[in-house]
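The complex appears here without one of its protein chains, the remainder shown in place.
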Amino acid sequence: MRRQIPLLITFVVGTLLIVSVFIPPFGELETTFNIWFDIIAVFAFFLGGGNLLRVHIDKLRKKKRDWPFSIVTIAGFVVMLAAGLFKINNPGDIASAVDAPGSLFSDIFNSVQYPLSATMYSLLAFFVASASYRAFRAKNREATLLLIAAFIILLGRTPFGVLVTSWVPDSTSLLQIPNMAIWIMNAPNLAGQRAIIIGIGLGVISMSLRLILGLERSYLGGEK
Amino acid sequence: MEHFALWLGAFLTLGILSFLYKDNAWYKLSEAVFVGISAGFWFATLFWDNLVGKFWDGKGEEPMLWVGAALGLLMLFRLLPKVGWLSRWPLAFIVGATSGLWLMNYLASNIMSQVQATILPVFSSGFGAGFDADLATIVGNLVIFVGTFTGLVYFFFSKEHKGVFGGAARVGIFFIMITFGASFGYTVMSRMSLLIGRIDFLLGDWLGMIG
Amino acid sequence: MGQPDTAPLDTAVFADSGAVTVAPVESLLAEDHKYDNGRAVDLSWVPSIDDQLVDSKALGYRVYRIVDGGEADSLADLPPFAAAFTDGSVERGHSYVYFVSALSPSGEFPSVHTAPVKPEREWINLSRGWLFLIMLFISAAVIFFVETARRGKKLFVRKIAGLEAIDDAVGRATEMGRPVLFIPGISDMDDVETLAALTILGRVSRTIADYDSKIFMPVSRSLVMTAARETLKASYQSAGRPDAYSDDMVNYVTDEQFGYVAAVDGLMAREKPATVFLLGAFFAESLILAETGNSVGAIQIAGTARPAQLPFFIAACDFTLIGEELFAASAYLSGEPRMLGSLKGQDVGKALAMIVILVGVVAMTMSEAWDVGVMENLRAWLVRVFSTS
Partner (left out) sequence: MPNLGVIISLLIIFGGLAWLLFRSLTGREVKRRVIFVFIFVAVAAPILFPITFEEHATPVVRDLFDRIETLPRGSRVLISFDYDPAMAPEVQPMANAISFHCLTRGHKVVCMCLWATGQTLLSNTINDVILPEFPNIIDGVDYVNIGYKAGNEGVLNVIVSDFKKMFPTDVNGVPLDSVPIFDEINSCADFDLIVALGGGRPGPKEWVLFVGDPADVPVGVGVAAVVAPQLYPYYPRQIIGILGGIKGAAEYESELAHRHEQFADMDKPGLNMMGPQTLAHITIMAFIVIGNIAFFTGRRRKDR
């Protein structure tokens, strides 16, 4: 029973949503189910947030490695949660938007979360550099093609790209590097993308069917 | 306050950047702040948008919403060992809904539209005036057709990549590699402007070194 | 509801001297939008004869609607040459009358009114018949081969390098006494890529349980945490080692994309996992995670369906599952005949796509280059069959 009912739910809900595409009066099921998902996700957060607190309190209690930082995490979580839930310092009253300008919530977001997030994102520039040096190597024919395509696109975006082929007459302008870069984006790149995209579509269909039919059921846990 | 926020921002920015040298206490501190604050941020946001926004702000009458709430409550049954297994119901619901929804979406947008868009002419009688432009289009179409076709051959699972089939699969993987190269080259530019923005903040806003 | 033959006077501005008059639109027709829940009405008409490419006097069209015999309301303004409009703001149980004004610099020139229409609900969307048939065909192919395989017919599936490597990668972690790190992407459970990651987790964790390796799994969504715990628990049970499982293997970190990345990066630097799995939906963080994993010397197996992130995984990871391979992975890893059958089934879909592309390209080329009429019809038919609107 404990596994049969969930399998039945998956089957019925999945089938219903497939069929709803062909039955106009069911057309709004998709919206309804998306709303339900949002609601379930908030409830699930009680589990996630609770887990976050538990892990760090545990670290603190057992004085595990790096435990002082757990104090910071807990404090940050509690402060931000309080600022958001009680709308501390929000202009107007409780009816104002949670992130109204001037609120403690939006102040913390702007002065703490935003710089952290933007900096973490910018690390990407460094890793692009290290990956370029270390990993983009012409080990075989496939890797060489990847390299050449990347190189032409990159070159097309620097003044050198224009310079190198500026002698090419406009009548064969396709051979100028910036135009070559555009052509690569619009032809071979598009072809590869399409093959990948169509493949993904079929992969999703097959996997969804396995889930709906209950062939794939690991997410439902064990028998107990 | 403004001043404090600036210094705080710079302190945290440098803390994250210090990870590039190696993992250290400064990074750990920034990371701890980040995790705590952002988890709180998302919970507060979800709480107001998805819970209060849906149930209290005048929309609570819709009976359908309460089914969602019931599923959400079932999720919390995990906290009670005896009935914890009930939390599989909302999970089963989500898995079913996601599978059904995406099956149809992917069929329509990933397969049908893409197949339709690949039906292109690979030769034209219209060569003449504007020959160049037409030739470029025709060659482009031919490349798109061959690339898409052989790319699909590469993804075949139930046939060994041997002989002609293997050759086609190899051409397919060539196209896929060009695609990856192009995406890489294309993304690099926007990635660099992120770093420019951060350095601008450190050198300009914080240290005031830029005129 | 008697309908006057001309529009109410206030909507028509008549000519002063030198004013520009244009002919009204002809043959205006209002029909219930087919195959919907009674929420739309389709209008069509023949544009004004004064609507010309050169020296046009008509500037466009304005659509008016009368609900249940009340006042006329303007609904929309359309550019020149417009000849159709769909009113998506109607409700069942009301009756609607429309007219369309041709616009000129000096005013509006209304058409005659349509007969009243009542939007209706249809129970089956016949316009999606082809979509239905194609869905049925691909699904039937998958189910057919699942059944064939179940009855014991052996099906061939080619080797996928990234998946062959999983056993070794997990074994390596055991030998080195270091943990396995599994990152199921940063999307929630409403993304199929996350579902794919969890189905793969089901297979991989079985191997981990068998080898007695240590796994940890920070996640960025609470729901994923719950589902991942169930998955791991099931694997440890079926490996006969339920006691080795602990909820601490899976932890929620934060929903914030880069906050999560900051935490995972720190974790990698501190725990030095021997093996890292990056499977699921990844965005800009793909390379940050993969390069950090590489810097701590981990063997990395990655996979995603995001074409923009794949090059980064290919560069920085040891094995990468490209798009479709991610969704096929759990079936492949299970080795179960039924699951492998489903892979054969999706190949049938691929064959269909390839045949249609081939036939379509040939047909279109022949009709473009040599005006072969039959071919033009074939092409038009294929395009219609594969249109999704």
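Note that the chains are named A, B and C in the order they appear, and that numbering of residues resets to 1 at the start of each chain.
Keep in mind that, in the parts below, contacts are C-beta pairs under 8 Å (C-beta built on N, C-alpha and C of every residue); 3 or more make two chains touch, one makes a residue touch a chain.
Remember, predicted model here, so these are calculated numbers, not experimental data.
**Q** What shown chains come into contact with the chain that's not displayed?
**A** The chain that is not shown is in contact with A, B, C.
**Q** Please pick, from B:Asn24, B:Ser109 or B:Ser190, the residue that touches the omitted chain in the full complex.
**A** B:Ser190
**Q** Write down which of A:Thr32, A:Ser96 or A:Asn186 is the residue touching the left-out chain.
**A** A:Asn186
**Q** Can you tell me which of A:Arg2, A:Arg61 or A:Lys139 touches the chain that was removed from the display?
**A** That would be A:Lys139, which touches the missing chain.
**Q** In the whole complex, what residues of chain C lie against the chain that is missing from view?
**A** Residues touching the hidden chain, for chain C, are 53, 59-60, 76-81, 103, 105, 295.
**Q** Over the whole complex, note the residues of chain A touching the chain we left out.
**A** Where chain A meets the chain not shown: residues 125-126, 128-130, 132-139, 147, 150-151, 154-155, 157-160, 162-163, 166, 170, 173, 176, 178-179, 182, 185-186.
**Q** For chain B, enumerate the residues touching the unshown chain of the complex.
**A** Against the missing chain, chain B presents residues 20-21, 186, 188-190, 192-193, 195-196, 199-200, 203-204, 209-210.
Everything below uses one rule, namely that only the chains that are shown with their structure count from here on.
**Q** Graph of touching chains, which shape: line, ring, star, complete, other?
**A** Contact map by chain: complete.
**Q** Max contacts between which two chains?
**A** A-B
**Q** Could you put a whole-Å number on the gap between the CA centroids of chain A and chain B?
**A** Distance between chain centres: 4 Å.
**Q** Between chain A and chain C, what is the separation of their C-alpha centroids in Å?
**A** The separation of the two C-alpha centroids amounts to 15 Å.
**Q** Going through chain B residue by residue, note those that touch at least 2 other chains and give them in order.
**A** 16, 19, 28, 30-31, 34-35, 37-39, 41-42, 46, 75, 78, 88, 91, 94-95, 97, 99, 102-104, 106-107, 109, 111, 115, 118, 145, 148, 152, 155, 176, 179-181, 183-184, 191
**Q** Could you tell me which residues belong to chain C and also touch two or more other chains?
**A** Chain C, residues with two or more chain partners: 131, 135, 138, 189-190, 192, 195, 223, 226-227, 230, 253-254, 256, 258-259, 262, 270, 284, 307, 310-312, 314-315, 322-325, 328, 343, 346, 349-350, 353.
**Q** Give the list of chain B residues in touch with chain A in this complex.
**A** Touch list, chain B to chain A: 4-5, 8-10, 12-13, 16-17, 19-20, 28-51, 54, 64-65, 67-69, 71-73, 75-76, 78-79, 85, 88-97, 99-104, 106-107, 109-111, 114-115, 117-118, 132, 136, 139-140, 143-148, 150-152, 154-155, 172-186, 188-189, 191-192, 194-195, 197-198, 201.
**Q** List the residues on chain C that touch chain A in their complex, please.
**A** Residue positions touching the partner: 35-38, 121-125, 128, 131-132, 135, 138-139, 142-143, 146, 188-190, 192, 195-196, 198-199, 201-203, 221-223, 225-227, 229-231, 233-238, 242, 248, 251-254, 256-259, 261-262, 270, 284, 287-288, 291-292, 294, 305, 307, 310-312, 314-316, 322-328, 330-331, 338-339, 342-343, 345-346, 349-350, 353.
**Q** Going by the contact rule at the top, pick out the chain C residues touching chain B in the complex.
**A** So the residues of chain C touching chain B come out as 131, 134-135, 138, 155-158, 160, 189-192, 195, 223, 226-227, 230, 253-256, 258-259, 262-263, 265-266, 269-270, 284, 307-308, 310-312, 314-315, 322-325, 328, 332, 343-344, 346-347, 349-350, 353-354, 356-358, 360-361, 363-365, 367-371, 379, 382-383, 386-388.
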